[in-house]
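Just one protein chain is left out here, and the rest sit where they should.
Let's look at subunit A:
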């Protein structure tokens, strides 16, 4: 076998091995998306019931609370970035980090200090490398987050938002950056203001209220009875609300990560297939060249021998 052929054979073998790995990772990711999607769906009732409750308090009472009121001069904002622990997911991590960068620049432009909270090793190393301060970080559960993980992440955030802004830890706003799972094929990084409740969502809500009113006539929204009192209900709601939002974001990020991995691994497998195909062509050509050379050597040798014996006969 010629040297060239051997090189091609070796490369084909190694690409085939890589292809097997990427194909396996693709299939693992595909099976995990379904599971992750199911968990997102299962967490939805809790999140929506809590949001309804928050909405009820926000519209049904006029209590001043960190949950609903904006600080007069917000000076510090917390940003929670959710990425994954591992790469091999195409642009998943870098897209989310870019979205966080954009948000950070915007907040700084508004004259606010930004405090970083990060979930996922990828984000932590990115920030460490650029020597940016991280207030707190978590890793190890991004593939399969549990509610307890969400609680652990939410605890310091809640502490920061409830603390006085003048205090060392206090923040006025709470932002969250994660990758929203829209469908198998589409996941987009989003930044969202968790607290105080965003004007956008309240505008949507009031639009919804107006539409409801149009539908039902000019009916006054029911006045809620708070048990024990509106303040205490809000105090109890605030941490649960943050936790459920964080939990939902973690689950969506996990589902998005699996989807991104699946896509990245699928294109890696396709590339490996293309590579194997073109390498096989090259290997065949090289083998053919070897054979041709061998034949011409044999023919050349034979005719040289024939010439020599013909000479001796004479």
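By our rule, a residue touches a chain if its C-beta (ideal position, glycine included) is under 8 Å from a C-beta of that chain, and two chains touch if they have at least 3 such contacts; residues count from 1.
Here is the rule we go by: contacts and distances are computed from a predicted model.
Q: Given the options "Protein FixC", "Protein glxC", "ATP synthase epsilon chain" or "Sugar ABC transporter ATPase", say which is the protein name UniProt records for the missing chain.
A: From the listed options "Protein FixC", "Protein glxC", "ATP synthase epsilon chain" or "Sugar ABC transporter ATPase", the omitted chain resolves to "ATP synthase epsilon chain".
Q: For a quick check of understanding: of A:134, A:155, A:237 or A:275, which residue touches the chain that isn't displayed?
A: A:237
Q: Would you indicate which residue among A:24, A:42 or A:295 is in contact with the undisplayed chain?
A: A:42
Q: Of A:3, A:185 or A:223, which one is in contact with the hidden chain?
A: Result: among the candidates, A:223 touches the missing chain.
Q: List every residue of subunit A that touches the chain not included in the displayed model.
A: Touching the missing chain: residues 39, 42-43, 45-46, 49-50, 52-53, 56-57, 60, 147, 222-228, 232-233, 236-237, 240, 243-244, 247.
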